[in-house]
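Left out: one protein chain. Kept in place: all the others.
On to chain A.
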Amino acid sequence: MPHLAVYVGLLHRSEQTLADALRTVGEGHAAEGDVYHTCDTLAKMSEEHVRRLGPIARRYGEQAAGEDVEEPERLHADGLAGVREGPVGLLRDLQDLYVLGTLVQTTWTAVAQAAQGARDRELLELAHACEGETGRQLSWLNTRLKAAAPQALLVAT
């Protein structure tokens, strides 16, 4: 399983990127009370995934020592350096979070598929638990951006 280890690494890092991005957006838009607090709640979910992935990543890291995927850095997505301003900025930042969230979600899907093939029960169970929570993160982001869009796009100055 030459590349599963790389994908576990990708997952580990993407969840952390998502957690950091959620905190960046929450704190950057702290005047929106629900954004601030919900982003914090969702960031904690991702941080918990990172924590639970730790031992598995180490296991794969050890097994995958000397792995030779070309340019593994190119697999990773960048986080958010900062937030944009105003209602349209909030909308766009929520979209960025959504994109990061779907990367995490589809990476879990891919890893779960592979874990099944590898008969890695521990990873499979974690994948099922975490995939569900990533779905909750995406569901909130979608709900919030739907509510924000008309005002941001039609009225806000």
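Just so it is clear, a residue touches a chain if its C-beta (ideal position, glycine included) is under 8 Å from a C-beta of that chain, and two chains touch if they have at least 3 such contacts; residues count from 1.
Definition applied: contacts and distances are computed from a predicted model.
Choosing from "Sugar ABC transporter permease YjfF", "Predicted molibdopterin-dependent oxidoreductase YjgC", "Heme lyase CcmF/NrfE family subunit" or "Chemotaxis protein CheW", the protein name stored in UniProt for the chain missing from the display reads "Predicted molibdopterin-dependent oxidoreductase YjgC".
When the full complex is taken into account, the listed residue touching the unshown chain is A:A156, out of A:V6, A:A110 or A:A156. Along chain A, the points of touch with the absent chain fall at residues 31-34, 37-38, 40-42, 87, 136-143, 146-147, 149-151, 154-157.
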